[in-house]
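Of the protein chains in this complex, all but one are displayed in their positions.
A, B and C label the chains in the order they appear, each numbered from 1.
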C-alpha cells in the first residue's frame, strides 16, 4: 500500500485510494468533504504506525482531532487514484500537528495540502493527557 | 418532526430531511446512495418508536438489516425537503419488512419507494432471535 | 485494477477498493449505504467497458438506474480491501439487470450480493430508448 513519489518523499506514511465516481458533486469535481475523508484515512494509518491505536487499546489514551484544514490546489476528477501522505510536525507534550498531502496520479500533481491537530486524551479520566511513551517512540521511529 | 401528507397517510413514522447541495452527484441529481441514508434515518426513527432500540439496551436483542432495495421514481434536486415514511409489513416471528417512501415537497411527488428486511438478533448468544414481546407490542401500536 | 477470485469468476468486470475507516458507522461496521457506493463504482466501470459511457457522449443515449437492491451477508470492517464484481443479466431491448458481488479479501468471503436495473434513456428526446447497437456489442463481448 505504501507508494513512493517525489512530492511525498518526506511523508513516512502514504496510502493509495482510488477516486470513486460518486465522490464527484454537481460541479463535476471531487467534493471538498472527500478530501477530509482522504486525510482521515491517512491519519488512521499514521496513528496505527506510531502506536496511538495500540495505546488506546492498552491504556485508553487515544487521539482526538482538535482541528483540521485543507488548501485545495487542483480539482480532482474520476478516474484517478490519489496517494495521501501523512507526517507529524510540531510535536508537543500533549499533541502534534499532522500534515497531509493529496497527490493525483492522473494529473501527476499535488491536489491538496492539509493539517490536523491531534491531541492526546485519557478516556478513563476524561481529560487531556501527555503523549504516551510508546507514541513518542513511534513518532521518533517515523521521523528517521 | 412528524409531518403528514396524503402519499404518506399509511406510514406511522414520517421524518423530514432537507436535501443538501453536496448530496448531488456529477449528473446534478441526488446520488442513489443518499436514498439509502434517507431510508436508514426513517428506519432508526421507526425502530425507536416500536421499541427495538430499547430492546437492544435492555436485553441485547436488536435489529439487523438483512437486505434492502429502492425503486427510484423521480430525480431529486437541491433545494428540496423530503418526507420519508416508514412502516412495517409481513411481520413474522423473527423478522419484518420495512417499507419506505420518499416524498419530494418541492415536486409534490413520490421520489422513491423502498423496502428493507429487518431481522431480530440476540447479541449475547450471537444468533437469530424471536421478536421481543415489547417490539411486538410496539409494532401493534404503530399499526393502529 | 481487474483482479480475479473464484467467487468472482463469472464477473467480467471486477474493481478493487480499500475500505476506509470512516465508512464504519456507530455499530462499528461498514455502513449499508457504502455497499451501494461499491455497486455504483463497479457499475460505472462496467458501463465504460460495455460502451454505455461512449454512447452517451456520442448520441446522448445513456443509462439510468431504475432500481437497486442489496443482500448483506457479512459485516465489513476496516481494515479490508473489497473486490466488487459486476455483470449483466436479463438483457432486454431497452434494459438489463446488473448483478454485483462484494468480496472481502480480509475475510476471504462474499460480504454482499446485489442487483440494479439499468434502463436506456435518450437524453435528447427525454424518453426511454432501445439499447444502442454499440452497447449490445459491448455486452456480447463481455459475455464471452
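List of remarks:
Basically, a residue touches a chain if its C-beta (ideal position, glycine included) is under 8 Å from a C-beta of that chain, and two chains touch if they have at least 3 such contacts.
Quick caveat: nothing in here was measured; it's all calculated off a predicted structure.
From the set B:17, B:83 or B:110, the residue in touch with the chain omitted from the display is B:17, counting the whole complex.
Those residues of chain B that touch the chain absent from the view are 1, 15-18, 20-22, 37, 40-41, 44, 78. Chain A residues in contact with the hidden partner, per the touch definition given at the top, are 31-34, 36-37, 40, 65-72. Not every partner is drawn; the one left out touches chain C at residues 21-22, 24-26, 28, 31, 33, 78.
The rule we apply is simple: only the chains that are shown with their structure count from here on.
For chain C, the chain whose average C-alpha position is most distant is A.
Chain-level centrality, scored on Cα centres against the all-protein Cα centre, points to C.
Taking each chain's centre as the average of its CA atoms, chain A and chain B sit 35 Å apart. Centre-to-centre spacing of chain B and chain C amounts to 24 Å, using the average Cα coordinate of each chain. The mean-CA centres of chain A and chain C are about 30 angstrom from one another, to the nearest whole unit. Looking at chain B, residues 31, 33 sit in touch with two or more other chains.
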